[in-house]
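Heads up, one of the protein chains got dropped from this complex, but the rest are sitting where they should.
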Amino acid sequence: MGVPVDQILVQTVNGLVNGMILALVASGLTLIFGIMDVVNFAHGDLVMLGGFVGAVTIAATGNFWVALLVAALVVAVFGAALQISTLRPLLGRDPLTTILATFGVSLVLQKYALWQWGPSARNLPEPITGRFDLFYLQYPWYRVATALLAGAMIGGLWLFLKRGKYGIWIRATTQDRVMASAMGIPVPWVHTGVFAIGAAMAAASGVLFGPLGGVTQTMGADFTLRAFIVVVVGGMGNLGGSILAAIFISLLEAYASLVVSPAQAVIVSFVALILTLLFRPTGLFVPTPK
Amino acid sequence: MLSLTDVHTYYGKSHILHGVSLEVAAGEVVGLLGRNGVGKSTTLKSVMGLAPPTRGRVTFEGRDITGLAPHHLARLGVAWVPEDRRIFKLLSVMENLRTGLDRAGMDDARRARLLDKVYAAFPVLRDRRNQAGGTLSGGEQQMLAIARAMMLEPKIILLDEPTEGLMPRMVSQIRDIVDMLHREGVAILLVEQNVALTLTVSNRIYIMEKGVVRHQAAAADLRADQAVIHQYLGV
Partner (left out) sequence: MSGRPSQRGYWIGFGVVLGLLIVAPLVLPPFWQRFVTEILIWGLLAMSSDILIGYTGMVSFGHSAFFGLGMYGAAAALLSVAPPNLWLALLYGLVGAGLVAVFVAFFSTRLREIYFSITTLVFSQIFYVIIFTWTAVTGGENGLTFRQPGLGLPGLGARAFTPTTLHWFVLAVVTLSYLVLRRITQSPFGMVLQSIRENEPRTRAIGYAVERYKIVAVMLSGLFAGLAGVLYAIQNKFAAPDFVFFLVSGEVVIFNVMGGVGTLVGPIAGAAFFLLLREGLSRYFEYYLIPVGIIFTLMVIFLPQGFLGFLRRRLNQ
């Protein structure tokens, strides 16, 4: 082994942190796909939008946590409006039209962000400063906090889905939207609600990611691509699978960047995708293939 | 209470219902008989908004409900128990029931009473209330599907082939359940292949052929003279 152990361990931590953020993004995407068969091409751009709204809010209020909340709420409302205007009319049509429609939305969002906020990246300030000793590095506490926070949000989502009336509505609609409707569940609104939740989670990821990598209008494409890969590898519609896949892929990329440049490390996730599609197309982390 | 007038329905390009007209009065049990493929299930789906009619009208308690979305119908008091039961397999029995139980205007007391009533009628569901719906046997799933519909406290239940795939012993259980619902004043539009059962539980019977209603009679009359049934069903 040519690589020192402590580098590997540091990359493990990095992989976990990135994995949790990616999991937050991917869980929204897989939830949306699972319930309404929509592949949301614009999902990464919702992350970007959240990041910008967060940046603007921080500039106005100086408080990171307020910014996180505001970004999630604003983008949730925007997501709901988007779903109602562009996706509802497409329900029941060829699923490829939703890819095209969300692609159009993605384009508009990117250019809009460019117009409103310019081409340069915004760096969000870390809400928790301070570092601790992790082997040979001074590791920022914020990164750890991010992972924990993302995990908490995902955990919250999980609880929401497992208990409570609306959680049952969502799970029933995901399994059989026709029967759910016949039971009095207002399916069109459940769809809108889930989209809004997914959008809120994406926005939160954007704000959390802000201090780590900055917010630019092109970051959306990158997140969308990665989230897609995670969702396919984890099993489309499978929440637990996407979370595991997000961590798995992020760890792979983190380790890969020890030997190649980060720009090339991303090929690792592409390879994971292709292997999954070839050998286990329903998802690597799905317990029993359907 | 429920009436269909000259309903035409298509599945894609196939013209399935060619002008179906029938009625169900409040509290009545009406049977719908006919060979496979004549459009009996489609008739139920046309009422429920799952196969919206292209022509004709469906009214419920005086109100035009033609083509309304299913969730509106459920709230108006029309419940649907489909042919393949369509239990939410990954939800527990309790959660299946809750899809109907968690409605506006149901306070805790009402919910508890309704649940107790249904568990009394279907004790096996109480035993299995935390089990996933998909682990239940065929007969138990049918019980659950009916219990779930009862959660809506409906005025009419559209019951599609409840005895399909069930053992003979369960058929008599279905008969008892239909009788119980009838005693409670719930109207039932029953689609069935089991002629004997239908004759026993129904007040009136329609016979369908090729997408229209061909014959209508009181069940008592048909019980006495089954020639008409043999004619249409070749049974």
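Going in written order, the chains are labelled A and B, and every chain counts its residues from 1.
In this text, a residue touches a chain if its C-beta (ideal position, glycine included) is under 8 Å from a C-beta of that chain, and two chains touch if they have at least 3 such contacts.
Just so it is clear, the model here is predicted, and its values are computed rather than measured.
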Only these shown chains touch the missing one, namely A
By the document's definition of touch, the residue of A:9, A:128, A:148 or A:274 touching the omitted chain is A:274
Which of A:8, A:56, A:69 or A:90 touches the missing chain? It is A:90
Given A:49, A:68 or A:101, the correct residue touching the omitted chain is A:101
Answer key for A:23, A:48, A:219 or A:232 versus the chain not shown reads A:232
Chain A positions in touch with the non-displayed chain are 39, 86, 89-90, 95-97, 99-101, 103-105, 107-108, 111-112, 114-115, 221, 225, 228-229, 232, 261, 263-264, 266-267, 270, 273-274, 277-278, 281
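Note that in this section only the chains that are shown with their structure count from here on.
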In the complex, chain B touches chain A at residues 48, 50, 69-71, 73-75, 79-80, 82, 86, 88-91, 95, 98-100, 102-103, 148, 151-152
Listed in rising order, chain A residues that touch chain B in their complex are 165, 168-169, 171-172, 175-176, 178-188
